[in-house]
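Every protein chain of the complex appears in place save one, which is left out.
In order of appearance the chains are A, B and C, and numbering begins at 1 in each one.
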Amino acid sequence: MTRHRGRGIASINYPIGMNLGGDPSQALVHSNPSGKFTVALSSIDLGQGMKSVTRQICAETLGVPVEDVYVDTADSDTGPHCMGSFASRGTHRVGNAVMMAAREARGVMMEAAAEELEVNAADLETDGRGNIHVKGAPHRSISTKDVAIAAQFKQGKTISGRGIFLVPLSDVDPETGEMSPATCYAHACLVAEVEVDDETGEVAMVRMDSAYELGRALNPRLVEQQLVGGAWMGISHALYETPEPYYPDPSHGPRDFVEYLMPGPGDICPHDIAVLERPAADGPFGAKGPGEMCANPVLPAVANAIFNAVGVRVDELPITPERVLRAIKAQGGARPQARR
Amino acid sequence: MAKTALQFRHNGRDVAIFVDGGTNLLAALRELIGDMTPKFGCGQGGCGACSVLIDGELHLSCLTLAETVAGRSVETLDSLKDGPNLHPLQRAFADNFAAQCGYCTPGMLMAAKALLDRNPQPSRTEVIEAISGNICRCTGYEPIINAVLAAASGGRARA
Amino acid sequence: MLELRKDIFADERDDNLKEIGKGTQRQDMLGHVTGTSTYFDDHKLQGMLHLKVVRSTHPHARLRRIDTSDAERSAGVRRIIRGSDVPRNLNTLLSLINFGKDDEPSLAVDKVRYKGEPIVAIVADSPREAYEAMAKVRIDYEPLPAVFDVEDALKPGAPVVNETYPKNAFIYHDVYDHQKLRFGDVERGLAAADHVLEQRYQMSPIEHAPTETNGSIAAPDTNGRYIVYTSTQALFFSLDTCAKILDVPSNTFHFIGGTVGGGFGGKVDTLTEPLAILGATLTGRPVRYVLGREEEMQFGSPRGAERIYIKDGVMRDGRIVARKIRALFDSGAYTRLSSYAAVKCAAHLPGPYTIPNVHGDVYCVFTNRTPATAMRGFGVTAMDFAIECQMDKLAHLVGMDPMEFRILNAYRDGDMKAHRREAKNCALIECVQVAAEKAKWPIREEFKRASSRKDGGGSRAAISPTPRESYAPATAPSQQRTTYDRAPAAAREPPPPPPPPPPRPQAPSHGAARFSSVFGTRRR
Partner (left out) sequence: MPVTVRTFASTGEAAAALSSDRGARYLGGGTLVMRALNEGDISISTIVRAHDHALTRVDATGSRVTIGAGVTFARILAERDLAFLHAAARSIGGPAVRNMGTVGGNLFASNPYGDFAVALLALDAVVSVQGGLGSRDVPIEEFLQTRERQTGTLALAVSFQKPASADAFRYRKIARIKPKGGSVITLAAHLPISSGRILSARIALGSMAATPIRARAAERALEGRTLDATTISAAAAAAVEGTSPADNALASGWYRREIVGVHLRRLLSGQE
């Protein structure tokens, strides 16, 4: 018997945003005369889905279908200021800014609709399908397109809104470290199962089970993308990646994707995920940010699973076959722990 | 040294360009023909973002000397769509959320097409093998594998 | 496979929403699958020139002489750029939020501090001609002793990496060579514990390895402006950094980006934009500067390594009573963003657990390696690795199930966190419970019944008496609190007297309180 299975767990929390630098983001929302909305941002979509999630936030807030909203990102001449896409701040900060802008735009839209329908704006509601009607009297209705035309060509109103979300900078006490580093925290717990070859030190992933709490999954498919891809990156960090394989000795740095090790499509394992939603008081619809924290529990869970499998602790990353083998040899052989 | 005249079929149309000696096909496609679908990811043959089909075979355009495609047929992602209709692979990638940043997607799709053109009903292992030359840093590969399997089964099931 | 557990915390949510919560297709998916999403490098401009950088071959060396005369005459070369051509050849990224001192040149002038540091930029008609000219640049190095280990770097007599920080450590609050966290009396806690466990953890550097490498294209626009297509993940951060380095008003630039081929933190550093713009300024032509893959891997900034020492006191019943942590962030040769990560890391201690005595010292250390920067999980990933490995060891030590051990120590609503803010909106316990359920990992009934909303606060909301350390700081900035978190009034110490005004720093073209279009003015 040279291959041993083991399971390990880790649980983590993750701070959202970067209050320590001051943390503003802005958004502008406006309608064109056909009642289609543009969100102008200078925020970046580097694959995490910024354009898509802010689009849903805007549509929900305006009360229009998501197809009627287009998010334009990252043009410094048209998009208002944003700190950038980092610190898990996109969904939370930019989302809040878009919400605020959409709320203001919705206010103008409802006023314009009220004028057309000759009612009080407070008596109107959106149906989410592109119409505005009198509460309790759906037949007294006007399309957002007609409202936009009226606003532009008849009433002289700009259906638009400005939004900013700012967390004032938090200073840090030099003596105690007292500070307000973030506004909310996401949470996770992950169980990793591995198989360890005690003759070669090779570790293979067998499966993962996890629970992530994200405030609210604004778009479960986008959340799934982050969690699946992020956990893959966690495996990668745990077992493979390093630009300095002999750190702190800087030699033998990788030059290409053969030398820089990341798990291939043949190294992945089944991953069963549960998503919990405990809304953050200041998150857009309660959302926190799933983007960064998803990798973090994987690293220690894998290390702990290796201990469970063969009884060795590797406290240095990445947990290469060499490190596992050295530890097994130092211990005088594998010592599988109680199966979990 | 003068430029060399080069003619080949690009996505079903004849093109003629002049290339400098040593120009690779990726640069020729992007800079001289204006087909931006193949991407530069490494120039080393390690990431597959520049993958194209040459006479139906999967090749890395960054490692292909442009003039070696003279008289041959080069297909890029730009050829996959049939007018407004997405190719089943494109549809399956979308349905399976198999792209995040999107940068590896053109190469992935070409690698997947090369597979399905020869093997319309691949196993999961064959799909993994087919995309093994393509690096994706975002998705963890699982949605991509699922997308190719779904396209292979006519989009009927998420395998 | 993703399952939404709507049953948990259902009373805290209104799920009656139309667009939120739907798995709507991505707005950019059609572009991605058709290859029409436009990345920075997909802009084809007439007459584009190519910029390549000559990099240091030494990790630490004085530059005796840089001779570019042959390179200037090389075929196809339009312009050689030297450090003296850069209007403000010293910057630090977080100077935009007045954090840290300018410590990094765009092009090295008198000294190189890591292998791969840019020294000369070459703008040529083609990449090949740029490479040919690079080979003709002659650099006379005087090698200096280099330091690669964070603890060696902090020893007296270590080679000075970065003269801005002569002790090889970032200076916090103008006083300390590290960021402190002090909560309760950790030594008393350790003394009272049934077991004490001290361990060392080492995280490797990590390369972001986005499939699209860092790069930008800068082109002269009308009205003396420049249009810049960029892979940045922080548009105004990069724009303002360029405005500072090139010493022009920020509205000189029209930055366009937003569709980026992966970043993971590695595209915040504004590595290529300043030189690309400078190249365009000096030649009047569009200039493209894109890192090759080997450049990206070796000289694009990585997630920095961290070395972490944890010393815990735990009781036989599984309660952790003290946690002392010393963490050393390897920043490489320059600050970039590691200084910030260290503070974020200090705030993250002791992890998602309620421990009455916590002591943290987090250092940002300079070594002769590629400067580190932000990456996914910045300041937290390595610490979570260390803490959660430590948690497993502690559970083993006291003979507890590791899931139950975490639930026992998990923070709950109303608890006081070590950075002196009340915990709320907690959900760690529920995550552990659901993960246990999914993995069919048996936990005892009392742990299944535990809740983040129960049993917190009370004595757990108190800040244990915290001994003051003998060293008195020269200055202590006043606290600024946000509406999001509050410290209990009782715990607040009287504010110290206002600090004397800081000395005016030397600033060649901007005032000491430089106006930034991004961040406004603020006292350091």
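What we mean here is this: a contact is a pair of C-beta atoms (placed from the backbone, for glycine too) under 8 Å apart; a residue touches a chain by one contact, two chains touch by 3 or more.
Here the structure is a predicted model, which means the values were calculated and not measured.
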Let's see if you follow the contact definition: name the visible chains touching the chain that is missing.
A, B, C
Among A:8, A:21, A:245 or A:291, contact with the omitted chain is made only by A:245
For the full complex, which residue in B:33, B:99 or B:130 touches the chain that was left out?
B:130
Hidden partner chain, touching residue among B:10, B:30 or B:59:
B:59
Can you list, in ascending order, the chain B residues touching the missing chain?
1, 4, 20-24, 43-45, 48, 51, 57-60, 62-65, 67-68, 111, 114-115, 128-134
I need the residue numbers on chain C that touch the omitted chain, in ascending order.
52, 75, 126-129, 131-132, 134-135, 292, 294
List the residues of chain A that touch the chain left out of this view.
199-201, 240, 245-246, 251-255, 258-267, 320-322, 325
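FYI, only the chains that are shown with their structure count from here on.
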So which one's got more C-beta contacts, B-C or A-B?
B-C
Quick one: report the Å distance separating chain A from chain C, using the average Cα coordinate of each chain.
18
Quick one: chain A and chain B, Cα centre-to-centre, how many Å?
29
Chain B touches at least 2 other chains through residues 42, 44, 46-47, 97, 100-103, 135, 137-138
Send over the residues of chain A in touch with two or more other chains.
46-47, 49, 221-222, 224, 228, 230, 233, 255-257, 262, 271
Please give the residue numbers of chain B that touch chain A in the complex, ascending.
42, 44, 46-47, 97, 100-103, 127-129, 131-132, 135, 137-145
Hey, which residues of chain C end up touching chain B in the complex?
25-26, 28-39, 41-42, 44, 126, 128, 209-213, 259-262, 264, 290, 292-294
If you look only at chain A, which of its residues touch chain B in the complex?
46-49, 221-222, 224-225, 228-233, 255-258, 262, 264-266, 268, 271
